[in-house]
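Once you've had a glance at the structure underneath, I'll fire off some questions.
Only a single protein chain was left out; the remaining protein chains are all shown in position.
What follows is chain A.
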Amino acid sequence: MAPVDRATVVEVWPRYLPATGGCAARSVYHGRMSAPSAVRLDGPGLPGRGNDVAENTARRDSDAPVIHARGLTKRYGTQTVVDQLDMTVHRGRVYGFLGRNGAGKSTTMKMLLDLARPSAGKVSVFGLGLPEHRSRVLPRVGSLIEAPSYYGHLTGEENLDIVRVLKRLPAAEIERVLTLVGLADHRRKRASAYSQGMKQRLGLAMALMGSPELLILDEPTNGLDPAGIQEIRELIVSLPARFGATVLVSSHLLSEIEQMADTVGIIDHGHLRYQGSPRSLEDHGRLRIAVDDSAAAAATLREAGWRVTAVADGEVTLPHLPDDRIARVVRLLVEAGAQLHRVEVRRRSLEEVFLRMTSETPREPLVAA
């Protein structure tokens, strides 16, 4: 057994590949072992997010939540569409509301806007109970619910003017939101002549009128092309910083939510099955080491007091370890003369976690954070 050159075949897979990966999240890291093995969600498009979430959580959570729902339930006839839902959305957050089609996302959002009356439970927005304080809450909220709504025979500008009048805003507001959503050049075109994506932008523009403190956006990227999705996503993510908005955004696509949200709520068959940071959803994974002689490597490790969970042909598996300890494991094996081919952290992707949580058939809630 030839000793391994330290700088060569050490591979770790810390980066997180969401929708594409399917099974194991993996990425390649060449070189030193100090690569971060914790999954980071502050990828491109999320500047400044991620690390400071924990501190912000501590600080902001002491504030009263912007949305607070307790035992929220909606029945249509005998069908229970939203079941005992507890939801808390904190100020300045982008809360991703994730669930398959028909899970109850739109119905929940409608109840937050007093468009549907809960069959049971309580909702308060800005600490004000609904429906009693409807007229105090709604002026502070912008919303986009289900398919975009617009008067097709009116121009984009005229549509926005109707919202402007209802919200008692200055005329300049129309210009501002048109620019914000990139419709300024199409303002004088009838909305019925807009493309799907432009209609969606118009809907978003209506929601953004008056820079509301809370935005409730139901699948806002529906019908947009990939470039449009990216643009709208960036816009949504920028809203808290831009005007201190809190955003509740729904989607049936995990990849959407994880790129926008710093808090996730997963709804399935009307049950909220998870609520909290997307990070705590993640599977910590296992450490897999490909070696020439797995039996010998396992013996070496066990002798030194490491826990080996599986030994296969050419591969030993250990529980997930922090970076410095991975380095120690590698050093131990190398010094014992083992030839390492690969070191990787394998974890279940968020996609898998999500798919396990949201099944075709209803289940009892698993997690409540």
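Here, contacts are C-beta pairs under 8 Å (C-beta built on N, C-alpha and C of every residue); 3 or more make two chains touch, one makes a residue touch a chain; residues count from 1.
We take it that contacts and distances are computed from a predicted model.
Of the names listed as "Succinate dehydrogenase/fumarate reductase iron-sulfur subunit", "ABC transporter permease", "Sarcosine oxidase subunit alpha" or "Phenylacetate-CoA oxygenase subunit PaaA", the one that matches the UniProt record for the absent chain is "ABC transporter permease".
Here the missing chain is touched by one residue of A:Asp86, A:Glu158, A:Glu175 or A:Asp292, and it is A:Glu158. Among the residues A:Thr80, A:Thr108, A:Ser124 or A:Ser143, only A:Ser143 touches the chain that is left out of the figure. The set of chain A residues touching the chain not shown comprises 110, 113-117, 134-135, 138-139, 141, 143, 145-154, 158, 161-163, 165-167, 206.
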